[in-house]
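Of the protein chains in this complex, all but one are displayed in their positions.
So, chain A:
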Amino acid sequence: MTDTMRDSPVPEVDKALENPPLGARISRKIQSSWKSVVVFLPYSWLLIFFLLPFVIVAKISVAEALIASPPFSSLLEWTDEGILTIRVVIDNFLYIFQDDLYVTTYLNSIKISSISTLLCLLIGYPIAYGIVRSPPTTKNMLLFMIILPFWTSFLLRVYAWMGLLADQGTINNLLIDLGVIETPIRMLYSEFAVYVGIVYTYLPFMILPLYANMEKLDNTLNEAAADLGAKPTSIFFTVTLPLTMPGIVAGGLLVFIPATGEFVIPDLLGGGNVLMIGRLLYNEFHANHDWPVAAAVAIALLVLLVAPMMLYQHYQAKEAEAR
């Protein structure tokens, strides 16, 4: 018992607090243990399924490639003298940062995902705005249609794009039949196809956070701005755009981050012509069997993406503060 409690002018109350009825004690205990379970669950999930694999990948990235199983050297090793040594090889990182191929591929990945993100924003923003502004029944219908593509396999949808974009594909055939062109336009296996694929696939990830953000916007703010003399374009840039910034950032990151590491789309739609980091990673693992370099590529990618993620965190915190 602490001094303050002993000096308390109403000892009976203290006693009551110290020795509550059994039922209350049990329910309080359940409550507090339930609280710790609630907190513990997400942490353990992250620990097991994110942090642990990450540590393994990080470990591989500082190992040396071997022709063995597993195909890399281990981190801890007993020397002949019986001393435990830690072997950290940074060659893999030096290699990927010195080799032009990796640097170019990183930059190209970022270029493609940045432009795709921008395109998603330019297409998705008006769509999200239109959905928010439509009557409730239409709104649900439109949202349903945004989510509908997820009900079909992603891979299948990419193959469908191959069918559309190929030299003998639907679009070229249609244009030739209409007499617009005589020879097919080369669309498949180009950067253009990769943009089409990424924008098509990730557009919902831009629209949904934007929609969620815009849905909260108070229309009286627009009226207030108009009342104070702002023309519609001015209202957009001074009120709507700043207030939808959290949605833009959230949607932007949800497109940018997975698009940077995208493998299937550049592989199927870009063919050998579009270099993206996901494909490179795949090649290191499967073609070259160089797991340490592949792991280093993955770690470098992760570090590259941490910066925008922190930006996201910053905006989230800012938005939470404003509420």
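Going forward, a residue touches a chain if its C-beta (ideal position, glycine included) is under 8 Å from a C-beta of that chain, and two chains touch if they have at least 3 such contacts; residues count from 1.
Methods note: contacts and distances are computed from a predicted model.
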Listed names "Gluconate 2-dehydrogenase gamma chain", "Spermidine/putrescine import ATP-binding protein PotA", "Probable membrane transporter protein" or "Na(+)/H(+) antiporter subunit D", matching UniProt entry of the absent chain: "Spermidine/putrescine import ATP-binding protein PotA"
Contact partner of the left-out chain, one of A:89, A:185, A:212 or A:226: A:226
Residue of A:140, A:238 or A:288 in touch with the missing chain, whole complex considered: A:238
Hidden partner chain, residues of chain A it touches: 218, 220-221, 223-231, 234, 238-239, 242-243, 322-323
